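Omission of a single protein chain aside, the complex is shown with its protein chains in their original locations.
Up next, chain A:
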Amino acid sequence: MPDTLGTSPDDVQFRFRDDEMVDHAAVTVDAFLDQSNAAAVRIEPGDDARELLPHLERIRLVEVNFPGFMDGRGYSSARVLREAGYDGEIRAVGEVLIDQLAIMRRCGFDAFAPASKLDEADAEAAFNRWDDVYQKTTDGRAPIWQKRHG
């Protein structure tokens, strides 16, 4: 079945999970809401991630597309899903750059399929740069205020 929409496991350059990858391509939010068998869905910047919340139990992969790296709506989409308890894969796709990796991790992304492959050493440095964080998100890291006050 030709499908140019989703990324394939081969496109994934970084992944912070151990489960098996979904082997079929993601469908649009509209297509996902119209059918009951898709386990992979792709969110575009203008999509409302909250529409997926009633269906989280059947989703294993959410791709969040960044057609341009300056459009930050995908960060909110990922957090909305994590805050609702979604624990499947959230994959950043499209224009994913070195300097977005760390903040994407903080917002709940755990897989990255950049349109252009990234320098491995630069990426590793970026993922590991920040020892501490000021805000609480759902990434499990204790914010600085929590460390200050126990």
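Going forward, contacts are C-beta pairs under 8 Å (C-beta built on N, C-alpha and C of every residue); 3 or more make two chains touch, one makes a residue touch a chain; residues count from 1.
What we mean here is this: contacts and distances are computed from a predicted model.
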Undepicted complex member, UniProt protein name, chosen from "Nitrite/sulfite reductase", "Cytochrome c biogenesis protein CcsB", "Gluconate 2-dehydrogenase subunit 3 family protein" or "Taurine import ATP-binding protein TauB": "Nitrite/sulfite reductase"
Of A:D10, A:E57 or A:D132, the one touching the omitted chain in the full complex: A:D132
Chain A residues that touch the omitted chain in the full complex: 45, 48, 69-73, 75-76, 79, 83, 97-99, 102-104, 106-107, 119, 122, 125, 129-138, 143-145, 147-149
